[in-house]
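All protein chains of the complex are present and in place, except for one that has been dropped.
Chain IDs A and B follow the sequence of writing; residue 1 opens each chain.
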Amino acid sequence: MTRFGFVMANLFRRKTRGTLTLLSVVSAFLLFGLLQAVHVLFNAGVDFVGATRVVTQARVSFTSALPLRLLSEITAIPGVSEVMHETWFGGVWQTNTPLTTFATVPEQLHAVYPEWVMPEAEWRAFAATRTGMIVGRQVADQFGWKVGQKIPLASNIYPRKDGSKAWAFDLVGIFDGKDENWQRQTTQEFINYAYFDEENQFGRGNVNIYVEKLKQGADPAAVAHAIDARFENSTDETKTQTEREFNVGFVKQIGDIGLIVRWILSAVFFTLLLVVGNTMAQSVRERIPELAVLKTLGFTDASVLGFVIAEAAAFCILGGLIGLALATGVGALVERKLGGFLPLAVDAGVWATGFAAMVAMSLAVGLLPALRAKRLNIVDALAGR
Amino acid sequence: MSEPMVAVRDVTKVYVRGAQRVEVLHGISLEIPRGDFVALMGPSGSGKTTLLNLIGGLDQPSSGEVEVAGRRIDRLAGNALSHWRSENVGFIFQFYNLMPVLTAADNVELPLLLTRLPAAQRRRNVEIVLQIVGLADRARHRPNELSGGQEQRVAIARAIVSDPQILVCDEPTGDLDRATADEILKLLQTLNREHGKTIVMVTHDPKAAEYAGRTIHLDKGRLVDGAVAA
Partner (left out) sequence: MWKQCLAITRLNLYSIPRRWSSAIVIVVGLAGVVAVFCALLAMTEGVRTTLRATGQPGNVIVLRAGSSAELNSGLSREAVTLIREAPGLARDAAGHPLASGEIIVVTELLKRGETSGGANVSLRGVDPRAGFALRPQLRIIAGRRFTPGLRELIVGSGLKREFQGAALGQTLRTRGSVWTIVGVFESGDAHDSELWADIDVAQSTFGRTGFSSVLAATDTAPGSLHVFEDHLTSDPRLNVDVQSESDYFDSQTRTFRATIGVVAGVVTFIMGLGAVFAALNTMYAAVAARVREIATLRAIGFAGGAVLVSVMAESLALALVGGVIGVLIAYLLFNGLTVSTLSDNFTQLVFSFRMTPRLVARGLLIALAVGMIGGFLPALRAARLPITTALRAS
């Protein structure tokens, strides 16, 4: 037996109480894991994109169109190395599963986004096949698509020349991300702009956004400013931001998700504090004579305080680990079923925050009972006073 | 002549309960030589338990000196006192006070967690003392699976596992029937005669006191007879 063994033995002193307290902690951290992942998904998930690209949209809204002829003018702006454009296709798979599909030029995509990793043969196939389409690994896994398949896709915005909204594409490649962060973003599909523009019924010669890759050492803010200045007071005013700002701006319009998540989690942890705190307080109250005996044996006051804090920590950490593990599992399940739209990842960052929460909670619930244990008077305690 | 195990010099103990001042011990002085088995007797309220607590280092006198095993323990406090207790004193209580969540062997091992002994050595020591008290076959049982007498034996084993010089017992047979009480008292005698432990035992049972070498009587916080002046 060890001091650790002693602490663990006391944890389930009353089996029902110990188990129920542990389960409360588990539920709280399950919720924490999921909500924190959602929060991260919407907010901090943009950090890894770096500062090598800027995004140009129509000044007022990215839903408005920009003409294709801006391409050459943008490419001429100093500091711009490569340019690509993307147009939202509004892809829908099998009646009502929305997909993130963009029409673009394959060579441009490859040049501006080296983070997408795909065999060169597949890049060439994409460029060579008019009706070609490449999809991210997550999407391919979610639907079980394989290279060589013909994928029927509907567009909820663009009908074809013949009026039908049913399009079909040849899957010629599956791309991965260069690292874990980018891998999580492989939830998109790309089709050939040339085919799209020719085949769709309206909006000829327009794109939604331009994405510019900057030259080495170019200042993103300066380039963005230069691009916007070029088109100011014209019929196609632009708004250019760094890629990160662009992503953040979109999320901000949905609302303050962070605030909602924080409110819910505060309510949850406040209640948890009470539940575990109550258990700890009861547990110590019942054990006053035993704690006094420990002191008679020669354990110092500090040791006794340590035992109680360790017990609180055991609940919080054990329950927290189980809860976060469950959250990771649920998150992975959600990702597998809804990968495209909700790449929920209970990742290292969430675990780190969770761990901090476990420690803070341990102290919060353990401190008062521990102090009580530390300060108890041996003689009074043994006499039952 | 070696110095006494316990020397109490002019000790007074006062408790303050709210507005009340209660003087429980009035200027007690006594000596207990090494290897003695002493019974402390007296009516309730006589201060015998208080005196026992002072000797065991669980409490401090209001005035006077308490010297045990050569140390002025009235001068020790906090961690130093805890440490002294772990090395020098073994406690045996009326209600055993074992940890209900631990097995008998683990209960006995508890004091050894305060030493630097490796786990294997700790286990060995536990086996030895459980043999001495005659409970080697019950090592894996929990207190709620043991009879009162068996629990007290475990408590005694725990009290001697660190090999203290002095055992302090507060009504060790108070909760046991006659036959079991006799067994326990015989065990204490063995520890005293064969292992040289000095034993101070508070009891209100005259038959228990017969197992001791001598008896000290207290009444209303003062020694009645058998006192040895400092």
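Throughout what follows, contacts are C-beta pairs under 8 Å (C-beta built on N, C-alpha and C of every residue); 3 or more make two chains touch, one makes a residue touch a chain.
Worth saying up front: this structure is predicted, and the values here are computed from it rather than measured.
Engineer: Please identify which of the visible chains the hidden chain touches across the whole complex.
Structural biologist: Touch partners of the hidden chain, whole complex considered, are A.
Engineer: Based on the whole complex, identify which of A:24, A:108, A:129 or A:192 touches the chain you can't see.
Structural biologist: Considering the complete complex, A:24 is the one touching the chain left out.
Engineer: Thinking of the whole complex, not just what is shown, which of A:267, A:302, A:356 or A:383 touches the missing chain?
Structural biologist: A:267
Engineer: Given the full complex, what residues of chain A touch the hidden partner chain?
Structural biologist: Residues 14, 16-17, 20-21, 23-24, 27-28, 30-31, 34-35, 59-61, 63-64, 90, 156-157, 159, 163, 165, 202, 233, 235, 237, 249, 252-255, 263-264, 267-268, 270-272, 274-275, 278-279, 281-282 of chain A touch the chain that is not shown.
Operating definition for what follows: only the chains that are shown with their structure count from here on.
Engineer: What whole-Å value do you get for the distance between chain A and chain B if each is reduced to the mean of its CA atoms?
Structural biologist: Going by mean C-alpha positions, chain A sits 63 Å from chain B.
Engineer: Which bits of chain A are touching chain B when the two form their complex?
Structural biologist: Touch residues, chain A against chain B: 1-3, 5-6, 9-10, 13, 289-290, 293-302, 378-379, 382.
Engineer: Across the complex, what residues on chain B touch chain A?
Structural biologist: For this pair, the touching residues of chain B are 53, 56, 58-59, 78-79, 82-87, 91, 93, 97, 99-102, 105-106, 109-111, 113-114, 119, 158.
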